[in-house]
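Omission of a single protein chain aside, the complex is shown with its protein chains in their original locations.
Going in written order, the chains are labelled A, B, C, D and E, and every chain counts its residues from 1.
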Amino acid sequence: MVATVQRKRIEILLDTPLVPRMIEIIKKVDISGWSLIKIASGGSRAERWDHDEVTGAAAKSIILMIANEEKTNQLADAIAPLLESYGLLITIGNVEVVRGDRF
Amino acid sequence: MVATVQRKRIEILLDTPLVPRMIEIIKKVDISGWSLIKIASGGSRAERWDHDEVTGAAAKSIILMIANEEKTNQLADAIAPLLESYGLLITIGNVEVVRGDRF
Amino acid sequence: MVATVQRKRIEILLDTPLVPRMIEIIKKVDISGWSLIKIASGGSRAERWDHDEVTGAAAKSIILMIANEEKTNQLADAIAPLLESYGLLITIGNVEVVRGDRF
Amino acid sequence: MIVETLTSPVILFFILGFFAACIRSDLTIPEPFAKAMSIYLMAAIGLKGGVEVASTGFTTELAAAAVTGLALSFALPVIAFYLLKSFGRLGSIDAGAVAAHYGSVSVVTFVTAIELLTNQGMKPEGFMVGVMALMETPAIITGLLLARAASKDAKQDGSGNLAHEVLTNGSVVLLIGAFVIGIIAGTEGFAPVKPLFEVGFKGVLCLFLLDMGLIAARRLLQTRKITINLAILGIILPLINGTIGTVIGTSIGLDPASAAILGVLAASASYIAVPAAMRLALPQADPGIYLSMSLGITFPFNIIFGISLCAALANFLAPITG
Amino acid sequence: MIVETLTSPVILFFILGFFAACIRSDLTIPEPFAKAMSIYLMAAIGLKGGVEVASTGFTTELAAAAVTGLALSFALPVIAFYLLKSFGRLGSIDAGAVAAHYGSVSVVTFVTAIELLTNQGMKPEGFMVGVMALMETPAIITGLLLARAASKDAKQDGSGNLAHEVLTNGSVVLLIGAFVIGIIAGTEGFAPVKPLFEVGFKGVLCLFLLDMGLIAARRLLQTRKITINLAILGIILPLINGTIGTVIGTSIGLDPASAAILGVLAASASYIAVPAAMRLALPQADPGIYLSMSLGITFPFNIIFGISLCAALANFLAPITG
Partner (left out) sequence: MIVETLTSPVILFFILGFFAACIRSDLTIPEPFAKAMSIYLMAAIGLKGGVEVASTGFTTELAAAAVTGLALSFALPVIAFYLLKSFGRLGSIDAGAVAAHYGSVSVVTFVTAIELLTNQGMKPEGFMVGVMALMETPAIITGLLLARAASKDAKQDGSGNLAHEVLTNGSVVLLIGAFVIGIIAGTEGFAPVKPLFEVGFKGVLCLFLLDMGLIAARRLLQTRKITINLAILGIILPLINGTIGTVIGTSIGLDPASAAILGVLAASASYIAVPAAMRLALPQADPGIYLSMSLGITFPFNIIFGISLCAALANFLAPITG
């Protein structure tokens, strides 16, 4: 059987216009990489939105990252001050990673 | 370090035409929000499909939600009767959430 | 409450041109199904890429699968030889699945 | 006419797409582009139909065609349902779902038929666009009633919603909306926007049929849910419905071109409005069956043979009744 | 003129979209298609404006209009800001964000105005495209300064970045770039590419306004953040700004058509460049408020009434000053 190691799977759901700012922060924490997934639509109790808008201002994306626990904590600390004003949603889960030495 | 709380990460994979019905159910359970991700293609043992169809009837999406355990159970119960006929695929995982009091 | 069973949630992040090869392997392991999510953009320490390219060669996707532990291990073993040359990123997490007898 | 059909670029692009999928080429038309073309085509035919009606006015023929179209869409699923259950060996739920598709219409088959007929000097009336829009939804009701009468599993949940979802279906709204805009704007108001909708039309139809060829062939190749009997029904149903449509069209006094178009509408099977409605109203029905029959078999058959056959029948009947 | 406006296909498609969203139809225009149309429209108006300037040359009127446009974009948010705080009861941050939208411009409102005016024999100067491009961004600066002066929460972080992001905003670069290409290429160089940008223009505008109708109505229906007072401001602000723009435009010696266009630019509210900038610079401001006001109220108002009112005012003022 292939060897696996435990890593964190981090998802940050945020407004697409804010993505470049977030990437800068991610780079400062020196996380090995990131992948962006577009959200097609969404809603909360108050509102509903669709990606299908000429104005990109309402679009949302998920930044997905695999990182070790240490980097994950550093990232969480680096993002903390923005949480309220940027309206971020951050989840951190445990995953087994094959070829995990890279992260 | 930032404080996190444990929440459930729920993914419902379903046919895109059924999404509005599912959102109604989600709203009844009063989950705080949901995000929709498009599936580009997929397959099972019997068939393979692509999103690239003029008819949207074969398209599939994932509804992603973060919720606490109580709401998660309520949602699972509310969806249960539809499972077979709608062909839903539901997964529930544990995640740590920053700013988790909202859910 | 609805009954759930524990299954593995497998994500394989790979170059889109390699997807058909990977599907063949998945079928050999006889996993019950798979779903494909497009990555819009991404980056590592060295480079940054966007999906918005005429050449599809730089595009990346995630293959998402739910499977039981046995099949997951078989899949990991089947993919192992390709890991380095294909530059795959594989994560395996635990999830509770409703209607889990299918997997 | 089938030879002329087969050398028209519109049809050749369909064949190219079908062929590309058969040799398992990775050629794909991006989905938003296909949707964009479909929106363009519906806006264009809606507008043109409306502008024509604005200049010819409302006639008794128009009224007769509209009523006939509605009646056909309500009635045709009944025949289909019994053939699908008996010869096709489908259960009531699947049979009802498939039957609804055959009562409704395919916009692209309609547009292609207009193109091919007009090229051969048979120009159908502009109001047939309106007839098509009317025929899109009644079949859904019949299909559902048939499935529910025969099966207790086809629950009633959400019927109220369904009526709303069917009547506000995007393609129905766009077609009827553009048709009404054409009537309001008239020839003169249409003039400034005409270039886009005229110049691009046939070329866009080529590229759209390229995509339809890819989709039809991939459906056929990827499904394992079509039995021989279902495949045969995918050809027999358009033959029966096309004959009924053309004969009735001729008998209510339509010109041969319009009668042929009514036949094509009857022969065609929906692949946009109805599948989405069935996924909601009869979620237990297997989409693999209805999409494969409608898109994989009946659509190509109609494009390549069905349209020509309806035209031939209409021309044959014309001197008899005329 | 409002009657003529309401029977133009361009406006009818907007109404169709608005109506479809109100009856909760699932009609949607795929987002990449909408973006493609918006790129096409901006390239087309940029090119045409540039080609016209290449043939008329740089005039004093051009310089006067450019300076006036810049000044308006800087100044208009101030009025808006105080009305939004007092009558609209918004906090400083939200008021600053909304005010920036009303100082900036809406490209589609501009294009629609050019269409409607030209159809009625009022042809604005080509250089107004350049004026529009200049007016897109100054309002962002004023809006930010107002928010920051009044609130300590509107932090200064990333101002350097913001200047860059605003000036290199995709739509600004495309508009100005196409404008410059038009000037370099001139009438002759433009000729070979002209067919696409001429033939398709009005038809694409129809389909784009169909989408804008859908978006505007859905915004209105889905938001719960618009109070009656804000809705009223969504109509009063374009009236005030449109009057100021038209009067100043006339007084600096612009022909009635160009003066009306300056009024329309002043009256219109941004929904592309400014929302993205505000999301970055004032993340605490609620996008639900500024998008709903700009897209849901002011945009439809301008399309259906505002443009005609500016034209009427410009025509009324012309003999007085001329």
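One rule holds for everything that comes next: contacts are C-beta pairs under 8 Å (C-beta built on N, C-alpha and C of every residue); 3 or more make two chains touch, one makes a residue touch a chain.
If you're wondering where the values come from, they're calculated on a predicted model, not measured in any experiment.
Every shown chain that the unseen chain touches in the whole complex is listed here: C, D, E. Between the chain not shown and the residues E:23, E:67, E:149 or E:173, the one that touches is E:173.
Here one chain is not drawn; of D:78, D:163, D:180 or D:207, the residue touching it is D:207. One chain of the complex is left out; on chain D, the residues touching it are 7-10, 12-13, 16, 19-20, 23-33, 36, 119, 198-207, 210. Against the chain not shown here, chain E presents residues 30-33, 35-36, 39-40, 43, 47, 164-165, 168-171, 173-174, 177-178, 181, 184-185, 189-190, 192-197, 199-200. As for the chain not pictured, it touches chain C at residues 15, 17-18, 21, 46-58, 82, 85-87.
Keep this in mind: only the chains that are shown with their structure count from here on.
Any chain that touches chain C and also touches chain D is listed here: B. Between chain A and chain E, the least number of touching-chain steps is 1.
Centroid distances from chain E, each centroid being the mean of CA atoms, peak for C. Taken residue by residue, chain C touches two or more other chains at 37-38, 93-94, whereas all remaining positions touch fewer. Across the assembly, chain E contributes residues 28-31 that each touch 2 or more other chains. Contact between chains, using the touch rule, shows up for A-B, A-C, A-E, B-C, B-D, D-E.
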